[in-house]
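Only one protein chain is missing from this complex, and each of the others stays in its spot.
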Amino acid sequence: MSLFAVDGLSKFFGGVRAVDGVSFEVEEGEVFTIVGPNGAGKSTIFNLISRFYDVSAGRIFMDGKDITDIRPDEVIGHGIARTFQNIELFEHSTVLQNLLVGRHSRRGTNFLQNLLFLPSVRAEERAHRHEVEAIIDFLDLQAYRDKMIAGLPYGVRKIVEIGRALACGPRLLLLDEPASGLSVEETQDVAYWIEDMQKDMGLTVLMVEHDMSLVNQVSTRVLALADGKPIALGTPAEVQADRNVIEAYLGIEEEAA
Amino acid sequence: MRIHQKTSYDDDINLFEDRRQALWYLALVAGAALLPFAVSGYFLGEVTNVLILAIAGMGLMLLAGHTGQPSLGHAAFLACGAYMEAWLNNRGVSFLISLPAAGLFAGAVGAIIAIPALRMSGIYLAIATLAMGIVAEDVIVLLEPYTGGVSGTFVGAIRLAGFEIDRYGSPSGFYWLCLAITVLVALGYANLLRSSTGRAFVAIRDSEVSAKAMGINIARFKTLAFFLSCFVTGLSGALMAHFLGAFNYEAFLITISIQMLLMIVVGGMGSIHGAFFGAMVVGFLPQIITGIRQQITMTAIPGLDTGIFAAILVAMIILEPRGLYGQWLKTRIWFQLFPLARRDLFRRHKSYLKTERLK
Partner (left out) sequence: MEVAQLLLGGISVGCVYGLVALGFVLIYKATESVNFAQGDLMMLGAFITLQFVNTAYWGLPFWLGVLLAVLVMAVVGYLMEALVIRRLFGQPQFAVVILTIAIGFVLRFAAGFIWGHEPLTLETPFAGRNVALGRLVIGVDEIFVIGATVVLTGTLYLFFARTRLGVAMQAASQNQLAAYYMGVPVKRIHGLIWALSGGIATIAGVLFASRGSIDPNLGLLGIKAFAAAVIGGFGSLPGALAGGLIVGIVEPFAGRYIAAGYSQIMPYAIMLVVLVLRPNGLFAQVQSKKV
């Protein structure tokens, strides 16, 4: 059985069909990428999975469980973490604190214990810190550990976002355009990290991305969308060769093709 | 300049950076505890007032400064604490019970207010709390059987473990009581901030969407922030009741609420220190102004305190948005680096208008 699946997912904003009957399954351990022109509904799918939007139709399944009607803050409890296309970090906190917020869903103490800072809280803090340090090492963020987000360059912020999602300890990681705005070198780093996450950490990745070199390098399968509808599904090479995809991107008329 | 070498995770988890810093704070508390032996009763009363304001400031800071939910009606919770304390005290209840009861009452009211407040953010919340503060004034008058209406109410001496503590009869005792509560509240506050609860509050302040994605139950944590904030403000209100001795709704006017918010902004938003700095400004500024006025033999001008305070605030927001605490940090770094500090060290990043219309 697949790890994650959406079935007939649809989202209508008034008369606009942003996502229209999209179904796909993500197998455990694969990197599944959604591509498509601007406005194809890629980010909307992410926001539906994160439960920021309510679905108009269709169901979402994680690990066989229907998660279509849960609250946004319960999504992480099912092992799904995400990053945001336009960085949504906690601006006035340090990198370390941002990553520690990622551990929130694993907290085992309540506010009264926190208020008194009981030994159990200290033990928990140490354990969280241990986990977070592993991520800092993995993403080479040591130099930025105690820096405020507000003063960091764009490229570093993007990586902190990935780190914060990793800190949640997910099984399925949603990456919303991880390479947008990054330099070629930084994009290459992201590609290596995604490969490591998949191979060494055993994570499953669901990604939205425009950068085709990154898509080709890391993706197991690619789903192409246009106008909210799926138009092709297959390996990166298959999808790129697909006639519908070329039309959607280049807008070639039927006759001309 | 000292280089701080961290050797274990505990260095970041502990309350104080190192032993030296811990000793400084210990010395500060010890000095404060010895104050009654050094100063006059009048001055001690002023310092007591500052402590009570600082507790109220910490209450509001938790909500406005750390959770990002500005409240312009917090005097209502001062009132909750004050009237509950007076009511219980006048029925012979021990302070050990009446103080927490006053806090819990204010906290409960705050948690109820939080239910509609959950749906609002930013400017709407500010205006709603402003309206709530105005309505509270009228409610106090309407609840005459409990509050004494327009004429107000009296509160007797504090009964605590066989002692009677009165603001005038035993000013040192009352001061020590306030100091102890201040220290306890500050410790609890600092503990929250260094654990997951505090991080969740700050996360909600900086990005609600992300906080949700990280698994933070926004409704629960906002309600918790309201509860804790109002609880602490209620404690302050209970102490204020004893400080005033007799009071009516005029002690909790909407202008007091607004001043509370201005106070923590002057002190420095988003820091516990800020609540203390702000309380010192609000507590001591009138004294300083009176002192200066007597020096230059100027006649009293009504509203001068507030006018000057507001003018300082305007200058502060433009020049140093992080408040007095931010200024304090800069001064400290300047001395540590002396003579190497450069102007650019503190340069603020230029930012562009971030729209807050789309929520």
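In order of appearance the chains are A and B, and numbering begins at 1 in each one.
By definition in this document, a residue touches a chain if its C-beta (ideal position, glycine included) is under 8 Å from a C-beta of that chain, and two chains touch if they have at least 3 such contacts.
Since the model is a prediction, treat every value here as computed from it, not as a measurement.
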item: Per the touch definition above, residue among B:124, B:146, B:163 or B:335 touching the missing chain; value: B:124
item: Hidden-chain contact residue, picked from the options B:261, B:280 or B:324; value: B:261
item: Touch residues of chain B, complete complex, unshown partner; value: 70, 116, 119-120, 122-124, 126-128, 130-132, 134-135, 138-139, 141-142, 209, 254, 258, 261-262, 265, 301-304, 306-307, 309-311, 313-314, 317-318, 321, 350-359
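Heads up, the rule we're going with is that only the chains that are shown with their structure count from here on.
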item: Residues of chain B touching chain A in the complex; value: 9-10, 12-13, 188, 191-192, 194-200, 202-203, 205-207, 209-218, 224, 228, 270, 349
item: Chain A residues within the chain B interface of the complex; value: 50, 52, 71-77, 81-82, 84, 88-93, 96-97, 100-105, 107, 109-111, 114-117, 121-122, 124-126, 128-130, 150-151, 164, 168
